[in-house]
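Structure first, commentary second.
Here the complex is missing one protein chain, while the rest keep their positions.
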Amino acid sequence: GDFAHVDHHRSLRTGFPEAVWGPGKTPEQIAQIMEQLHQRGSLALATRIEAQVHEQIRRLLPQVQYSPLARLCWIPRAQAIAYPGQLSVISAGTADLPVAEEAALTAELSGFQVKRLWDVGVAGIHRLLQNRQALQADVLIVVAGMEGALASVVAGLANCPVIAVPTSIGYGASFQGLAALLTMLNSCAAGVGVVNIDNGFGAAILAGQILRC
Amino acid sequence: GDFAHVDHHRSLRTGFPEAVWGPGKTPEQIAQIMEQLHQRGSLALATRIEAQVHEQIRRLLPQVQYSPLARLCWIPRAQAIAYPGQLSVISAGTADLPVAEEAALTAELSGFQVKRLWDVGVAGIHRLLQNRQALQADVLIVVAGMEGALASVVAGLANCPVIAVPTSIGYGASFQGLAALLTMLNSCAAGVGVVNIDNGFGAAILAGQILRC
Amino acid sequence: GDFAHVDHHRSLRTGFPEAVWGPGKTPEQIAQIMEQLHQRGSLALATRIEAQVHEQIRRLLPQVQYSPLARLCWIPRAQAIAYPGQLSVISAGTADLPVAEEAALTAELSGFQVKRLWDVGVAGIHRLLQNRQALQADVLIVVAGMEGALASVVAGLANCPVIAVPTSIGYGASFQGLAALLTMLNSCAAGVGVVNIDNGFGAAILAGQILRC
Amino acid sequence: GDFAHVDHHRSLRTGFPEAVWGPGKTPEQIAQIMEQLHQRGSLALATRIEAQVHEQIRRLLPQVQYSPLARLCWIPRAQAIAYPGQLSVISAGTADLPVAEEAALTAELSGFQVKRLWDVGVAGIHRLLQNRQALQADVLIVVAGMEGALASVVAGLANCPVIAVPTSIGYGASFQGLAALLTMLNSCAAGVGVVNIDNGFGAAILAGQILRC
Amino acid sequence: GDFAHVDHHRSLRTGFPEAVWGPGKTPEQIAQIMEQLHQRGSLALATRIEAQVHEQIRRLLPQVQYSPLARLCWIPRAQAIAYPGQLSVISAGTADLPVAEEAALTAELSGFQVKRLWDVGVAGIHRLLQNRQALQADVLIVVAGMEGALASVVAGLANCPVIAVPTSIGYGASFQGLAALLTMLNSCAAGVGVVNIDNGFGAAILAGQILRC
Amino acid sequence: GDFAHVDHHRSLRTGFPEAVWGPGKTPEQIAQIMEQLHQRGSLALATRIEAQVHEQIRRLLPQVQYSPLARLCWIPRAQAIAYPGQLSVISAGTADLPVAEEAALTAELSGFQVKRLWDVGVAGIHRLLQNRQALQADVLIVVAGMEGALASVVAGLANCPVIAVPTSIGYGASFQGLAALLTMLNSCAAGVGVVNIDNGFGAAILAGQILRC
Amino acid sequence: GDFAHVDHHRSLRTGFPEAVWGPGKTPEQIAQIMEQLHQRGSLALATRIEAQVHEQIRRLLPQVQYSPLARLCWIPRAQAIAYPGQLSVISAGTADLPVAEEAALTAELSGFQVKRLWDVGVAGIHRLLQNRQALQADVLIVVAGMEGALASVVAGLANCPVIAVPTSIGYGASFQGLAALLTMLNSCAAGVGVVNIDNGFGAAILAGQILRC
Partner (left out) sequence: GDFAHVDHHRSLRTGFPEAVWGPGKTPEQIAQIMEQLHQRGSLALATRIEAQVHEQIRRLLPQVQYSPLARLCWIPRAQAIAYPGQLSVISAGTADLPVAEEAALTAELSGFQVKRLWDVGVAGIHRLLQNRQALQADVLIVVAGMEGALASVVAGLANCPVIAVPTSIGYGASFQGLAALLTMLNSCAAGVGVVNIDNGFGAAILAGQILRC
């Protein structure tokens, strides 16, 4: 349809295909774009897909797969790829899981190997210190809401790039993720790149760019 | 003068005398209020006093003492008091020293014993872990700018009340201390009470209230 | 489950067990973490639990208790503790009750004795002045929304630490509690420690730290 | 000059002549507008005039008078007016004096009788309660910075309209008067009208409108 | 109940009885407080009452009256009062009516005479100029959302105090009424007192204070 | 009804009739105003009309037409007008379509000719460069959410006025369109006029003013 | 120098040459870029040039001209152009003159004819109504600080596009021009395009694009 100019050269240009941002699109629009991407041989991936939207997409495109936790809907590439390198995704609290899993699953679907370490926020710093082996990676994604302090602590311990993802988890003066975002931007540990609030997807793409660099 | 109604009963009521907030007052006004407080037997303490203002106050009140680092000016109580209990003041970076010292010195002048631990921010968490004995106190004051993450880490390790003081140190998205303030308010470690940005003085008074409670 | 690394040493380290932050967790996850905490001998406490979530938790863990006003769900410690010292919780308006009661009940469940004084906001200051005996405590928690001025007035009258809890009660320029939060941070009465908007729970833990200090 | 269309009918229309807002105007422009206003028989009043600007205006218009505290510069009306009614101006702290005096002096120059009560902020509420007779007025102007709580307390005690003037006095989370402004807008005591931060002038004009109504 | 300390002296002290702020209270609580106020001979007025809440209150207190437009619920005073003086309420757009009517009706219930002028926003300034007789009043309340410019224009034309009520009507950069609030606070026409966003009730109480002054 | 003073001279004065802003009005009020406008010979246009509201209006005014995408409801002018000149509306993403279509359809209903170019955001800049002929117009409207960068790029390429419409599409740090709004206001390409977030209607009216100028 | 890639095709592409944004450049850099632009036959215009910077530029490029009010520095085109059409620039207060003059002078230097109307803010609306002939133009630029209400009133009266320029004139809740910016974006009169705070230059370029369209 002329409602969309799918960017089919993005995969050639940047190494990653365009993904479908779900909100504000009808299930029909999403299915149509996913089918186009799939027919070109790309991974067809749609983000922020609620369970009932997935149901409607599946009626139109029965081969789609779905993760309710990560709210991702996809058709895998016909030809699987497997890139070398190691990515760890680390999250601060249980409530940050949807964003952390969006990052981890996007990276896996893009061909990268992922280690997960959940619920190791700084209020109990020993949980991180006891799992320091997870920091032995080529890239780290740190996902945290509330005050988002985990990114600074991790970046002070790690010998690789750190991608920080603030989440909207919190209340009151967290201002829907603003507090965690500011924390991460002001990290006194250098070597941290920040993405938008709740943007697990973008963190995974950046991690992929780094691992292939 | 009728420009001020000094609250001489505050010491009786709350246990601490009124202190003089320097900005926006003339040296003459400050000296006059300090003298009144001193004559009533209270500690006479003025905060946010720049070096040249101190010079002018000293000409009017030769007995004043001054700390250029803490920007405090005072006449000690005639009768020294010494309260039991242990307070530690912990700061994240070298640039946070003026605020940290304002807290430490205010507490000492009020009769409390203070341990200082400077420059142990979370970018090098081992600096804090190697000095954990400083956390063995009855109250902790944590002073940090930039992302202010130190307060959460300390509160997760300590067995006593933690008072968090955000500082205006930083740039860009620190927004003059707002980032550190939000971090501390959203601390995922419970048991943290937050005071205003750069308010080392208020942190010391609160610590004093706790130690005497 | 590996979705959570419950911090079982927190009670040893900081004197208070980890509590479960309800939002963003399934009833199954909440029940599972509460059971783990209970089996270790800790108070198992979950916050921000709506009535229907409580119903589902109770089916899995029949021994849980619930306060619909405070939105708290808990299993008491096998061995009750009773700490010495007196805490008063003071609230400004009737609409602030849920947050005030979250503070009061958390403190009671943690072993502290609590006096409650409700609806004494500064628009009718005589209501506070006629109940000044409630200020004779070891720690005060002041809960207020709208302009949050009660904390300053109380701190100017009291001879003990004051913990200020802004609430999101209000409209328009209250900006969901921001106005009350700023008021409390800028209190011209020293000796006030502020917690996050609506954070009755955190205020109670800080009060507990102070009472045991 | 054509740089200004002085609104000479304002006095007829609204009861008060246009005043000159000093910042961004040259001393020549200010003097020229003041002279025009004076020749029409109005009070000629310029606000926010620093001492050195006043010196330059005085060279051009020797009859001007000046208050360095209120930063007002004026030529009185040829024919003095004296309106009935009583206005009290109440301020919270010594540092709020310039704004409070801008209000008080503007009102006096406009023909109203003014009582002043300085430095009675809520941290020592007895200072206000001991001076309750100042609340027996036809209109009250309350001037306060930092958390600005004084306006609510006064409005809860007074039987007349209250005009609240937030000041930019404070630091950190006062955000140049924003905290006091929000406090006053959210006052839980009804009957409070708020003007801009540091706008003592506007408060006096509003008070004058009320007293003449 | 002990959930509320109704301020029964407020009427004596400030001339207006306490009103019940509806949100966050159960219909039972509202009815109970209204009954207390009514039995003391006061006007019993509750604000922000949705239609279904009114239904529940009416079952408990059949004598209540209700305005769905103003969302007010009340029992009139046994003894009607009628104050002298004229109040005009002026609104900018049709969508501002609920707030404008909250102001107008509160004033009428409190004993004041009210003229209404609706939908005369500045995009068609002739609508206001053709109705200038409405500006011949003792007090004016101006209600406007979006950019809120009407207050400045009215204050420049009127010879009496102006109370400005910003509304949350608008979208995008109106930020729920913030734009109109800032406009009104920065009015270049002096003599304007501002109340909180959507606070028609407070504007009416202030108008009443002025009319009785 | 007296709830509205429809500005029937606006069409004469400004060239465009008043349009009905739907939110906060009942279907009856909307239908009544539309009928008045239609009877005067104007285009009767209502904006922000949801499908179910349209249903209710249609029962009262069967001749109305409706676009569910643009959320516009209208009765065309009896006498069609056709202005010369060419307007292009360009949008960045598929989710921006409702706002883009509100602009395009409003312009067409007002008598202007419109070219549409959808989904050519800067992440795939070749999509814009390959459609550069759309920039050959007399006026351009650029509609974009998220970071809103499209307006700057277009303005750097075009030889005509550019009207930029930020949309509320995005999440996290887009703050409901604030990010796109700031981007457009700070455009380093001159010649860009910005309207409110999601204000497709206003952009079309401004474009019409320009085309008729 | 390689510090700048001057965009020499901008004039061909967009009809206006690149202008030099002065802040953050040395006088040498500014002179060098101006000379390049002049040699290509373009108007060489630099904005935000303080008097002392102009002095240094003039030493390097003696032919530059300068307006201290508008803070513009320029070398006129060798070949003067004169476009048809009429632009009026209208300002609200005397303090807005520098921005208004930046707009007026930029337009004149670009070949357009300009009428100026200064100091006609809405606090005295008759000043605008008595000068309505200035609204008879092809484009209007409205410059206003403080609450910025003039743009809405003008747009409701005018039959041509209106470009609104908020200025940073004001204090307190004007937040350096934010209040005026929001007012203009929320204008209830359609047909208003807004540019950045204090951006008289950008308003003139947009006006030029419109006049040539």
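In this document, chain identifiers A, B, C, D, E, F and G correspond to the written order of the chains, with residue numbering beginning at 1 in each.
Basically, a residue touches a chain if its C-beta (ideal position, glycine included) is under 8 Å from a C-beta of that chain, and two chains touch if they have at least 3 such contacts.
Remember, it's a predicted structure, so these values are computed and weren't measured experimentally.
Participant: Kindly note down the residues of subunit B that lie in touch with the hidden chain.
Facilitator: 93-95, 97, 118-120, 123-124, 126-127, 169, 171-174
Participant: Over the whole complex, note the residues of subunit F touching the chain we left out.
Facilitator: Residues in contact with the chain left out: 92-93, 121-125, 146-149, 152-153, 155-157, 170, 172-175, 178-180, 182-190.
Participant: Since one chain has been left out of the picture, which residues of subunit A touch it in the full complex?
Facilitator: Listed in rising order, the touching residues are 10, 13-16, 19, 85, 138-139, 155-163, 181, 185-186, 189-196, 201-202, 205-206, 208-211, 213.
The rule is short, and it goes like this: only the chains that are shown with their structure count from here on.
Participant: Given the two chain pairs C-E and E-G, which is bridged by the higher number of C-beta pairs in contact?
Facilitator: E-G
Participant: Rounded to a whole Å, what is the gap between the Cα centroids of subunit D and subunit F?
Facilitator: Centre separation, subunit D to subunit F: 45 Å.
Participant: Between subunit A and subunit F, what is the separation of their C-alpha centroids in Å?
Facilitator: 35
Participant: Which subunit D residues reach two or more other chains?
Facilitator: Residue numbers touching two or more other chains: 10, 93, 123-124, 155-157, 172-174, 178, 181, 185-186, 189-190, 196-197.
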